[in-house]
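Below is one structure, written out as structure tokens; comments come after it.
Our next item is chain A:
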Amino acid sequence: MQPVATTFFFYLLSGLAILGGALVITRRNPVHSALALIMTLLAQAGLYLMLYAPFVAGVQIILYAGGIMVLFLFVIMLVNIEKAQKQEQFNKQWLVGIAAAAALGVLFVLVYMKGKALFPERALQLPEQSNTQEIAVLLYGQYMFAFEIASLLLLVAIIGAVVMAKKRI
Partner candidate 1 sequence: MLDYIQGYLSSNLTPGQAGNVFWVTVYILIVFGGISVAVIAMNWLERKALAHFQVRLGPMRVGPHGLLQPIADAIKLLTKEDIIPSGADTFVFWIAPLIILCAAFTVYIVVPFGPTHAITDLNIGILFMLGVASLSVLGIVMAGWASNSHYPLIGALRSSAQMVSYEVAMGMAVVSAILMTSLHGLGMYGVAAKSTGTGTLSMIEIVKMQQEQQVWFLFKFFPLGLIAFAIFAIAMVAETNRAPFDLPEAESELTAGFHTEYSGLRWSLFMLGEYAAMIAVSSIAVTLWLGGWMRPFPHWLAGETWDLVFSLFPGLTFLGLAAIAFIGVARMPKHPYFKIQTAGLGGFGAVLGLIGVVLFVPLVRDRIQDIYWFAAKVAVFMYLYIWYRATWPRYRFDQLMKVGWKVLLPIAIGVLILTAILGVVL
Partner candidate 2 sequence: MVTRLKQQYGSGIREANTYLGQAYMVVEPSILNELLHVLRDQEEFDYCVDVTAVHYPQREKQFDVIWILYSFARNERVRVKTMTGDGESLPSSTPIWATANWLEREVYDMFGVKFDGHPDLKRILLPDGWKGHPLRKDYGIIQQDNEWVQINLGIESGQ
């Protein structure tokens, strides 16, 4: 398949992702923030598609945009929006936050500068058609143990959530 206007779509999707991220933290209304987050997640899914990783993109849409965000909205809708809107939006920690973000940015740049050799010269042309199968082989072959441990962790989290939320067990 011939890629169509790759650079254009890359910048479009990245821009959308960054815009969504900015909206998430600046909107007063938590529902609007959640919607902006969905936009970011969908833009990310698009980026995955451009990286010839359609499976990850599909999973991103199903799990994050379709599943987790619905639960987010669920919780947000049930809290008192009026109260949340009256509260001060940024607390005293914003300085610390900016410092942390700056540090992270510097770290990224440093990694890029120092380890330039680690990055390949040009994008890898991964076979799109067998992407899903490759992921499956890796997940259930090489990384089997890590995968199963992660699922165990999630199970523990689910049980914990049920215990905390249920009034009478």
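Here is the rule we go by: contacts are C-beta pairs under 8 Å (C-beta built on N, C-alpha and C of every residue); 3 or more make two chains touch, one makes a residue touch a chain; residues count from 1.
Per the selection procedure, all candidates are chains of the complex that A comes from, given by their letters.
Bear in mind that the values here come from a model prediction, so they are computed numbers and not experimental data.
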Candidate from this complex that touches chain A, chosen among 1 or 2: 1
Residue numbers on chain A that touch candidate 1, as the complex places them: 1-2, 4, 29, 31-32, 35, 38, 54-55, 57-59, 61-62, 65-67, 69-71, 73-74, 77, 128-129, 131-133
